[in-house]
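Here it is, the structure, as structure tokens.
All protein chains of the complex are present and in place, except for one that has been dropped.
Let's turn to chain A:
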Amino acid sequence: MLNRRTLMAAAGVALGCLAAVPAAAQEVIKVGLILPMTGPFASTGRQVSAGAKAFIAAKGDTVAGKKIELVIRDDAGTADQTRRIAQELVVNDGAKVLAGFGLTPLAMAVAPVATQAKIPSIVMAAGTASITKASEYITRTSGTLPQYSLPVGTWAAQNGIKKVVTLVSDYGPGIDAEKWFSKEFKAKGGEITEAVRVPLANPDFAPFLQRVRDAKPDAVFVFLPSGAGSLFMKQFADRGLADAGIKLIATGDVTDDDILNSMGKPALGTITGHFYATAHDSPENKAYVEAFEKANNGMRPNFMSVGGYDGMALIYAALEKTKGDASGPAFMEAVKGLSWTSPRGPVSIDPETRDIIQNIYMREVKEVNGELHNVEFATFEALKDPEKAEAK
């Protein structure tokens, strides 16, 4: 009996070795994608992961002779989970690159792991400017709040808007947006009559909107995370602010393409500044939107999805440059100065700050073929993140 058991064990080991051989022939690079797939920010996770998958579906799963394997993990939007998952991915699963990070605190929680393990980490969604300063190994393919709030200020000042009330969510990105919009708008001769900050978990916008109405500005500048934005839009219309002659200008988060269509009429005419619109007119984007909608049951790709898509584009381009070397220092060196054509237009990575340089588009919500879309009408080309540009 004992003999037979040893024999079987030996056979098992031999089989195991056999199975391992073909895998070793083509080395696998694991990319750990940490995203909020459940909880209040699940739509971020869904969009980013679908974007990343769309890239692999379009470009194949091999680059520089290495097979790319996506490992998607859910952090439910809590920072301590993100950090624990990042450690597990690096230590147990041998992930060579980390990516994803739906919110600023989640990205911040990973920064120490990235620094210590020298793991390149690609921010695909979070938008506070300071994230890339937290670690040498962090780069970004979404965008920063200052980057797309500032042009809205420029546009407003140039288009006859004199008095503005700002209304932002009271947390990191909101304060970034308020600061950079106001700064630019004032520098160009505008006046901020009031700055309202709304708590993040705020059920009813009524009092804040009434305050805006009573201040009688020419326009109200708004940043809110995308879900809250849709609710805001309805109440904005209901309170008759548009009838009172108050224009709504915002960052693109408020008119998130994913839910824009369900906002209905009140959203029409909203002016926003952002880096991506589903309706962006380019052959790259047409192909992307078509493939994305087909693979995701008609879901519209929004700016988060394109962050995921470009995150993968960045990984592929960097690996090609390093000839498949995914070790931290070599990878990050390759990332600096990379440029490519994304569905959103030309983008590149700033060699000094590792943050993304991209066009910011001014858009207006219009009805196109019976659906609401952000239609671009002006472009601010190749903008850097203003916060880090100023710090130098």
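Assume a contact is a pair of C-beta atoms (placed from the backbone, for glycine too) under 8 Å apart; a residue touches a chain by one contact, two chains touch by 3 or more; residues count from 1.
In this text, contacts and distances are computed from a predicted model.
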Listed names "Aspartyl/glutamyl-tRNA(Asn/Gln) amidotransferase subunit B", "Branched-chain amino acid transport system permease protein", "Fumarate reductase iron-sulfur subunit" or "Calcineurin-like phosphoesterase", matching UniProt entry of the absent chain: "Branched-chain amino acid transport system permease protein"
Of A:T128, A:S230, A:T255 or A:S305, the residue in touch with the unshown chain: A:S230
Hidden partner chain, touching residue among A:S43, A:S182, A:S305 or A:S342: A:S43
Of A:G65, A:G264 or A:G337, the residue in touch with the unshown chain: A:G264
Touching residue (missing chain; options A:K118, A:K133, A:R197 or A:K336): A:R197
Residues in chain A touching the chain absent from view: 38-43, 46, 196-197, 199, 201-204, 206-208, 210-211, 227-228, 230-231, 234-235, 237-240, 258-259, 262-264
